[in-house]
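Note that this complex is displayed minus one protein chain, with the remaining chains in position.
Coming up: subunit A.
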Amino acid sequence: MSDASFPTAAKTPRTSLLAADPRTRKRNAAEARFRAYGLAAIAVALVMLVVLLVTIFSGGIGAFRQTYLTIPVTLDAAQLDKKGNRNPEDIKKVLTLTYGKILDKALDAAIADKGIQVAGLSDKDLSGLISKEASADLRDRVLADPGLIGQTIEARVLVNGRVDGYYKGRVSMESAARDANTSPAQLELADALKAQGMLATAWNWSFLTSPDASDQRPEAAGVGVAILGSLYMMLVVLALAVPIGVAAAIYLEEFAPRNRWTDIIEVNISNLAAVPSIVFGILGLAAFINFAGLPQSAPIVGGLVLVLMTLPRIIIPARAALKAVPPSIRDAALGVGASRMQSVFHHVLPLATPGILTGVILGMAQALGETAPLLLIGMVAFVKNFPAAPPEGLFDPASALPVQVYNWTQRADPAFVERASGAIIVLLAFLLCMNLFAIFLRRKFERRW
């Protein structure tokens, strides 16, 4: 019996690890296919991302460059200060219209001075070359320093959006011929001025610092007020949603008894996280503006609405982070005589911090890009004045970055499309910074057990 051989061993088919049998080949093929599907899915996603980024960047990068004209301007005292007493009150009575005429005259003189000749150039082409923003800038400059009156100063002024578009490839001689707002002659004049070194396309900081502009001067529009408005709203979210959300998460996770009430609360929090954001806008309008009497278009109201929206999105990851801390940590703390609060605040919370912070930052990033709830509370508005410093500034009207994008895509002038893409780039840069910060925090403080 003992020396009996294993009869079955001879019957099993001979297989080699080197040569796969059909069944293994089939399984291997299935795995290869699955990998290919996965790769294809990622490739599709990447192509979409690249298309999106290329469209936005190719369309929006132009917003960061702007064409300027530098001309000597004679500030005629007879026009700007008729009484000749340099009284600021009297100078204020001179409107931008007069300054516009002064600029037109200065441009005319500069052309004559350089001997530029353009066939078929009309007065409208000439005065239309300079942006309407320029006269307002010049007026501000004179009001700030009335001593300039009577002198000849170098003025660096914006040029019309169409001429600017010509140097960015948006406008061509052919399209200009059909365009009611520019003409080939105007573009030729711009070319001649460029040849003289008076006209140049340069980096445009004012896109980031200046406020919105009306439909007639897209070249002057910037995202300054929108950036500040978004920043203020994020401050409100940080100041309210983070402490409330984290406190709620700690209580629910560490202290609350498990009963029907906490179950109901839990289900509600998960539900709220999935509620469409416009609903929070409706709530904000009813509660904060109509009932509490807070001002319209103010970052405080926008911020409060976003707080409501962000809260569940902070509570859920914060609870998950707290849950991920092993119970042994709590037991050890309680074992050496710590109170429950001490065990939470001295041991559990510090270990959960990276997870909580990641949740907070991602929640805020989502809030930053939110437009729908702001539609109803008057944030989708033309706001030209910068809000004051907080806390008063929280009550001043302001715009927000996603809203500014929405606003600009509705304008008639095609130059605003470029501005909208530029604003998207700014928004993406903000989001990227926030997400990178979240990753940095996670990497830096992450603990593994």
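Everything below uses one rule, namely that contacts are C-beta pairs under 8 Å (C-beta built on N, C-alpha and C of every residue); 3 or more make two chains touch, one makes a residue touch a chain; residues count from 1.
As a working rule, contacts and distances are computed from a predicted model.
A.B. asks: Of the options "Nitrogenase molybdenum-cofactor synthesis protein NifE", "Phosphate ABC transporter substrate-binding protein (PhoT family)", "NADH-quinone oxidoreductase subunit K" or "Phosphoribosylformylglycinamidine synthase subunit PurQ", which is the UniProt protein name for the chain that has been left out of view?
C.D. replies: "Phosphate ABC transporter substrate-binding protein (PhoT family)"
A.B. asks: Of the residues A:Val383, A:Val405 or A:Ile424, which one touches the chain left out of the display?
C.D. replies: Candidates A:Val383, A:Val405 or A:Ile424; residue touching the omitted chain: A:Val383.
A.B. asks: Using the definition of touch stated at the top, determine which of A:Gln79, A:Ser175 or A:Gln366 touches the missing chain.
C.D. replies: Checking each option in A:Gln79, A:Ser175 or A:Gln366, the one touching the absent chain turns out to be A:Ser175.
A.B. asks: Check each of A:Met48, A:Ala77, A:Ala144 or A:Ala292 against the chain that is not shown and name the one that touches it.
C.D. replies: A:Ala292
A.B. asks: Quick one: which of A:Glu31, A:Asp113, A:Asp215 or A:Asp331 touches the chain that's been left out?
C.D. replies: Selected residue, touching the omitted chain: A:Asp215.
A.B. asks: May I ask which residue of A:Ala77, A:Leu95, A:Ala112 or A:Val275 touches the chain that does not appear here?
C.D. replies: Considering all chains, including the one not shown, the answer is A:Leu95.
A.B. asks: Looking at the whole complex, which of A:Leu129, A:Val242, A:Leu368 or A:Ile424 touches the chain that is not displayed?
C.D. replies: A:Val242
A.B. asks: List every residue of subunit A that touches the chain not included in the displayed model.
C.D. replies: 92, 95-97, 132, 136, 139, 171, 175-176, 178-181, 213-217, 236, 238-240, 242-244, 289-290, 292-298, 300, 345, 378, 380-385, 390-392, 394-395, 397, 407, 409-414
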